[in-house]
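With one protein chain held back, the other chains of the complex are shown just where they sit.
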Amino acid sequence: MSLIIDVGMRISLILGLLTGLSVVVLSLVWVERKFLGRIQMRMGPMVVGPYGLLQPVADAIKLVAKEDLLSPWVDRIVYWVAPLAVFIPSFMIWVTIPISRDIVIRNMDMGLFYIIAFSVLSIVGLVAAGWASSNKYAVLGGFRAAAQLISYEIPLIMAVLGVAMLAQSLNLQEIVNQQDTYVYALVQPLGLLIFFIAGLAEIGRTPFDIHPAESEVVGGPFVEYSGAHWSIFFLAEYINTFAIAALTVLLFLGGWLLPGLSGGAITTVGIFVFFAKTYLVILVIFWFRGTYPRLRIDQLMSFGWKMLVPLSFINIILTGCYMFYGWPAWLMSIISVTILVSVFWLVSKRMNNTKKEYTVHIYKPESSEVKNAG
Amino acid sequence: MVDQDINKKLDTVQMMVNMGPQHPSTHGVFRMVLAVDGERIVDVEPHIGYLHRGSEKLCEGEIYVQIVTLFDRLDYLSNLNNEMVFCRAVEKLMDLEVPERAEYIRVILCELNRVASHLLFIGTFGLDVGAMTPSMYMFRDREKIQSLFEAVTGARMMHNYIRIGGIKNDVPEDFDQRMRSLIVELKKGLEEADKLLSFNEIFLARTKNIGTMSAKMAIEYGVSGPSLRASGVPIDIRKDHPYSIYDRFDFGIPIGEVGDCWDRYYVRLEEVRQSISIMEQALDQLPDGDTITPTRFLLRPPKGEVYVRGENPRGEIGVYMISDGTDKPYRVKVRPPSFCNLMTIKDLLIDTYIADAVVILGSLDIVLGEVDR
Amino acid sequence: MLGNLKGLLVTLSTMLRKPVTYQYPKEHKPIESRYMGFPVLMWDSQISEPYCTGCMVCVRYCPTQCMTAVMKDNPLHAEGVSKRRKIVDSFEINFGRCIVCGICVDVCNFDAIEMSHEHELSKYARNDNRSDLTRLLEMGRNYQEETGWEPKTNAKESEGEASS
Partner (left out) sequence: MAEKDKAEEAIESPNRLDAKSIALQTILPSTLSDFEVAIDTEFDLLVATVTPEDLKPMCLVLRDNNETTFDYLLLLCVVDYEDYLQVVYHLYSTTLKHTLVIKTNVSPEEPSLDSVTSVWKGADWYEREAHDLFGVLFSGHPSLSPLLLYEGFEGFPGRRSYEMPEYKEW
């Protein structure tokens, strides 16, 4: 009897998580479309429901009801398994991501390790999807995804490591609780930036949306998928986006903590604080999407290996020094900010040196005078 | 170099990727068969002709007035420029004077059309590079231009407004005022695109030194228009062989330095500014008077042949027309600017990445309606 | 790096502005008065007959050959009400072929055909937009009511046939 209750509990938990995540994804879709619309001076969805609020639901129904087209050359087993291989890891990491104090399915001591380990798995799904589709664009996209995700895994892990060192724990509850005096973003702005950029690349969002790049490989690994199977990829993508935003909040922005908030209220109010912070981070991701062009794969790789990896090592060394010598926190943040600013400065200086190239001359034959107009 | 040695030792297999005709960024129905080695393009085989309607052959069976509608549909983003060059060809053949006012209105509208075309280019180029917002901004501004076209010519794209001997009818009364407010808005919108895209580091990384076309190569291939000028060759028909009334305006020709994608992009952006200045000057000088020299509807130009050149947004358009004295031309041949510009694609693409292929193709700004005719 | 930040600022500032789009099926962008929609036939309400005499000049000059017309003797002329000796019997325009060039209006000697403001003519089948005389005249009447259209020139009355 207790076994049945136990299994029932577990199943309902999984279903609850699934429902919750689906609701979050639907809201994200709406927020993204609305936000992008406003950036582009459009209104975004307006027809279904008030302010188009039900548009994602309509989309979901459409996707599920859509015919699943299957090209005759696909490798069927791999083709059907690939969406799950992408979706399950992104779903599994939510087991240990807390949304408020003690509101978590399973609080693991190795939580961060677990999350990192699981999120890497989705590469397999992407490559498998690309390979099984028997489509050249899909293959290209799949390999792009593999290269991109593997190389950005390293700075991501390194940035997380800095936080783990500071908190002396891999437990997310613990990490957040450690931030009650100051959030780690203040101590490690460098780490935050590395984590955020690498995270963007991990979830394949602009400016790193190289594997699904619509204008080049027409959707990459997902090009042959349609209907419900495509929507699983879609779901996974948005869950990952949400996860990266949530991790940014938990690791660097103090999770559910808010100055002036203490005592028993934390648990309940914390949920709202956590979601507010997460949605803010997500808005920044969408803002980037509305602004930036896409990098090329080789530029992405050189940016990852030549900039982010060294920077993340510097970050770890810095954190180590901070821990070992017991520097005051403000010194750490000053050093971190200095490094950040100097990197910015160096890059823009390099840009400025070649800035002369970036002009076009206005040529006037009569007076044959050439004036700059850059 | 080390990289190349490794590449030689590795036994890689080339993959043929069929890009187009149904690909989001081949700008119409253009198809390239790319032989790729990983992400690197080894060989390109361009295929055109999916939109071949035999326009030139059709011209042989239609009377002169009807041909204007065919020219509208060649380069469907710069209709007025096309109409103008055909009408100039017939006028030259018939030795027809065009009233002053009609010339001015033609120039204003053609420049406006050029601006609209370049704005669309900036937007779609942004899309090719992966930025989705510039296209929306540019469509917003282009929409204003098209509204004005609608008010003047009655149509948003296929105008049939420039007629042999002048223009269809005079501009509406509030034209001047609407133009001036439009110019202000266009300037603002252009600045926005400039700030958003032109000097964005990612955009620069994607376009700078990509698809470099040397001046020599450009001339050999007969590339014209902004793509030629981006390579540093200052040839602009409006300046070198001024037609209509272009010799009355003070404007410059934007010249690029290296001829890469960024230059081709920025030359066009700068050209919009020059066009705006032309429009402002033309509006100030706009005289009163007739708008059309009346001709018979069924024109019978004398025997002879003409070649008329004009500067389209995409390059130099030429119309070679042979008349045999009847009401239909004996032969009409168009020099399509995109056709010549597209010829370079094979040389430009080899040894670049797939992502660059899209950017390079976008930077050439082709219109397949004109390439295939 | 500055370019990136500038771009972010641009998008942020446009986000705060008003959208420029129209909610299409509910709101329509206003049509300019010169807008050339599909060609329709005009109705002479004084005599209550169409202006069109079926002279076929538009049919001949149409670049896409999208129209056909048939002419008949005008019964009202026999009664002495109308000055038109001939009148249109049937007229068909295939809007699926029409390219809205306006040449038919230019060549018409009787102000009988006019570019209306009709442009939203989506139909489910390919040939649903073949419009016969009644539909064309109905669309024409709508246009006349909408714009208060007046014939530009006094048509060459009494002459039932056109001289091309």
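For clarity, chains are labelled A, B and C in written order, and residue numbers in each chain start from 1.
Going forward, a contact is a pair of C-beta atoms (placed from the backbone, for glycine too) under 8 Å apart; a residue touches a chain by one contact, two chains touch by 3 or more.
The model shown is predicted, which means the values in this text are computed figures rather than measured ones.
Visitor: Considering the complete complex, identify which of B:I48, B:I167 or B:L182 is in touch with the unshown chain.
Guide: Here the residue in touch with the unshown chain is B:I48.
Visitor: Out of B:D174, B:E191 or B:D240, which is the one that touches the chain we can't see?
Guide: Counting the whole complex, the residue in contact with the absent chain is B:D240.
Visitor: Among B:M15, B:M157, B:I219 or B:I245, which residue is in contact with the omitted chain in the full complex?
Guide: In the complete complex, the chain left out is touched by residue B:I219.
Visitor: Can you list where chain B touches the absent chain?
Guide: Answer for chain B: residues 48-49, 52, 54, 56-57, 60, 92-96, 217, 219-223, 233, 235, 240-241, 295, 300-307, 309, 316, 318, 320, 322, 330-331, 333, 335, 339-340, 342-343, 372-373 touch the chain left out.
Everything that follows uses one rule, which is that only the chains that are shown with their structure count from here on.
Visitor: Going by the average position of its CA atoms, which chain sits the greatest distance from chain B?
Guide: Computed centres place A farthest from chain B.
Visitor: For the chain pairs B-C and A-C, which is connected through the larger number of C-beta pairs in contact?
Guide: Between A-C and B-C, the larger count of C-beta pairs in contact belongs to B-C.
Visitor: What is the distance in Å between the mean C-alpha positions of chain A and chain B?
Guide: 40
Visitor: At what distance in angstrom does the C-alpha mean of chain C lie from that of chain A?
Guide: 54
Visitor: Which residues does chain B have that touch at least 2 chains other than itself?
Guide: If we look for residues of chain B contacting two or more partner chains, we find 133, 137, 140, 196-197, 199-204.
Visitor: Can you list the residues of chain A that touch 2 or more other chains?
Guide: 39-42, 290-292, 347, 351
Visitor: Write out the stretch or stretches of chain B touching chain C in their complex.
Guide: Going by the criterion above, the answer is residues 62-63, 65-66, 68-70, 72, 133, 137, 140, 143, 147, 150-155, 158, 160, 168, 172, 192, 195-204, 297-298.
Visitor: Contact residues on chain C for chain B in the complex?
Guide: Its residues touching chain B are 1-4, 6-7, 9-11, 14, 20, 29, 31-36, 61, 63, 99-103, 106-107, 115, 164.
Visitor: Quick check: in the complex, which residue numbers of chain A touch chain B?
Guide: 36, 39-42, 136-137, 139-140, 144, 206-207, 209-210, 213-218, 289-299, 347, 351, 357-365, 370-371, 373-374
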